[in-house]
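Here's the structure we're looking at; comments come further down.
Every protein chain except one is present and positioned as in the full complex.
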Amino acid sequence: MLEVQGLTCFRQNRCLFAGLNFVLSEHQICQIEGPNGAGKSTLLRAILGLFRADEGQIIWSGKSTTQQAELFLQQVFFLGHKFAINSDLTPWQNLEFWSALNPTQNDDFASALTKVGLTGLEHIPCHSLSAGQHRRVALARLWLTNTKLWVLDEPFTAIDKSGVQLLQQRFNSHLTSGGMILLTSHQDLSQEFAQLHTIKLTDNTGEII
Amino acid sequence: MNNLSTSKPLSYWSAFKSIFIREIKLAWQKPTQLVQPVVFFLIVVTLFPLGISPAPKTLQMIGPGVIWIAAILAIMLVVERLFRQDYQEGTIEAWLLSTVPMSLLVGAKLLAAWFISCSVLVLITPVLALLMNIETHVIPALMLSLLVGTPILLFVGAIGNALTVGLNQGGVLLSLLVLPLYIPVLIFATSLIEAATLNMSYTGQMSILISMLLVSCFFAPVAIAAALKNTVN
Amino acid sequence: MHFNSISEALAMGGYGPYVWSTVGIVIAVLLFLIIHSMTAKKRTLTMLRLEQERADKIALAKQSNDDYQSKPNHN
Partner (left out) sequence: MWKWLHPYAKAETTYKLCYRLLPYFSWLAVITLVSGSIWGLFYAPSDYQQGDSFRIIYFHVPTAIWSMGAYTSMAICGLIGIVWQIRNAELAVYAIAPVGAAFTFLALISGAIWGKPMWGAWWVWDARLTSELILLFLYLGVIALYNSFEDKRTAARASSILAIVGVINVPIIHYSVEWWNTLHQGASITKLDKPSISPDMLWPLLLNISGFLFVLAALVCLRLANQILINDARRPWVKAMVSEKTNKAEQSKNKATLADKE
């Protein structure tokens, strides 16, 4: 269970959000909404510890993540704005490299790449792929990872309709097997996920005590 | 298939190895980046006889210093783009989120970078030594000093790069940060070569250089990890 | 006093220019530092005040814009 307690983040003296609380438990998916610059990405990064929050705590299965960083990171999958795909390497090499640093359930890169529709493109350098294909390489990791919590920053951008559907299927299977998903998106997802929670970040320039 | 509890064990050694191999692969795909520092090294050394004097005596006197300064400048080129691509593509973030300690990953990257860019500099120094009219019995000492010294330069420079990689203007700031830290290495290395020229023992300078190497091996990855974590913020 | 007269003290045994220029530079740099540090607070507060005014202005503009849009028949 992921618990966010009183999270407050400033960026360059601007308060993005203050005293944010929410809980995400197994089988749950949570969408963070808000206009541009509201701090959606920062919230995700703060939860992962990539951004230093000014106040607040992230609790993962009963303990603060700062106290058990390694255990927490073992169970997290993150896909950010930059998706850590080296453009000089091939999709295959990228997945291979990624799986050496991250917990995976198997090393079946071929089927993962097939799933995202990159059959035949496994062994050409990523810089000759299109933006959408680039993204698909990153998304192929979703079929390899066996982490519990997925933190995804705008996973649906630059993806065509069938791709979106495929992703939603994968999300559902992850949720049914006890996973949890935290994502930002401009899309309305309430149709696809019955148990969707949303968090709205407003353009908050307020102050905190 | 979706069993969330079973996972392939993750070993530090395989992570280390995979980064090392990745770097080698990348270097192999972009050979120009491999050649550039070496050519730069050659050109800078060539400038000195033209700018000062081609007299063998003068060359002999300034030779070691010139080669060392040229090596420092060449390594600055290497260092300047060390983490840039990884930072821009988000690989640094991915490393920070990996359960493998960041300093280990950084260490692998640095080791690979040394093999890719700096070892060549050491290997071509005999040619430069001949150009600078340095006596043949000094060449082993020169190469030894570079062998021990270039990793120090690379490690210390990498700290500077890790600190500035998030900024748009890298180069000038980087040299301001890093070059003062290079001074002790330059002093001990050139004095080592001087001792070798005079047929004196240079174990003193060598042991100082080696201890600086050990210290930088130990501290640099930690400092780089902290700096990268801060830059990604 | 080590010197017999003021003029002798100023001459510093022939080293006057060196000694007094050092003293002058030290005083100048210290004064600059002191003034710069003492006015720092004022500068910061002015900067923050301007920032605050700007933020207020933006909020006001947004408010009136929202009001404008929320009115049903604004055309």
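Should a chain be cited, it is by its letter among A, B and C, assigned in written order, with residues numbered from 1 in that chain.
Convention: contacts are C-beta pairs under 8 Å (C-beta built on N, C-alpha and C of every residue); 3 or more make two chains touch, one makes a residue touch a chain.
Owing to the predicted nature of the structure, the values given are computational and were not obtained by experimental measurement.
Visitor: What chains on display are touched by the one that is not shown?
Guide: A, B, C
Visitor: Of A:11, A:63 or A:81, which residue touches the hidden chain?
Guide: The single option touching the absent chain is A:11.
Visitor: Sort through B:15, B:121 or B:223 and give me the one touching the missing partner chain.
Guide: Once the missing chain is taken into account, the touching residue is B:223.
Visitor: Could I get the residues of chain A that touch the absent chain, sorted low to high?
Guide: 10-15, 52, 55, 66, 207-209
Visitor: For chain C, which residues reach the chain that was dropped from this view?
Guide: Its contact residues with the unshown chain are 1-3, 9, 12-15, 18-19, 21-23, 25-26, 29-30, 32-34, 37-38, 40-41, 44-46, 48-49, 51-53.
Visitor: What residues on chain B make contact with the chain left out of this view?
Guide: These residues of chain B touch the chain that is not shown: 156, 159, 163-164, 166-167, 169, 173, 176-177, 179-181, 183-184, 187-188, 191, 194, 212, 215, 219, 223, 226-227, 230-231, 233.
In this section, only the chains that are shown with their structure count from here on.
Visitor: Please state which pair of chains has more C-beta contact pairs than any other pair.
Guide: A-B
Visitor: Greatest Cα-centroid separation from chain A: which chain?
Guide: The chain farthest from chain A, judged by C-alpha centres, is C.
Visitor: Rounded to the nearest whole Å, what is the centre-to-centre distance of chain B and chain C, using the mean of the C-alpha atoms as each centre?
Guide: Using C-alpha averages as centres, the distance is 42 Å.
Visitor: Would you mind pulling out the distance in Å between where the CA atoms of chain A average out and where those of chain B do?
Guide: The computed centroid separation for chain A versus chain B comes out at 36 Å.
Visitor: Mark out which residues of chain B touch at least two other chains, giving numbers and ranges.
Guide: Not one residue of chain B touches more than one other chain, so the list is empty.
Visitor: Could you tell me which residues belong to chain A and also touch two or more other chains?
Guide: Residues of chain A touching two or more partner chains: there are none.
Visitor: Within the complex, which stretch of chain B touches chain A?
Guide: For chain B paired with chain A, touching residues are 1-8, 10, 14-15, 17-19, 22, 25-26, 29-30, 85-86, 88-91, 93-100, 105, 232-233.
Visitor: Which positions of chain A touch chain B when the two form their complex?
Guide: 48, 50-52, 70, 73-74, 76, 78, 80-89, 93, 96-107, 125, 146-148, 173-174, 176-179
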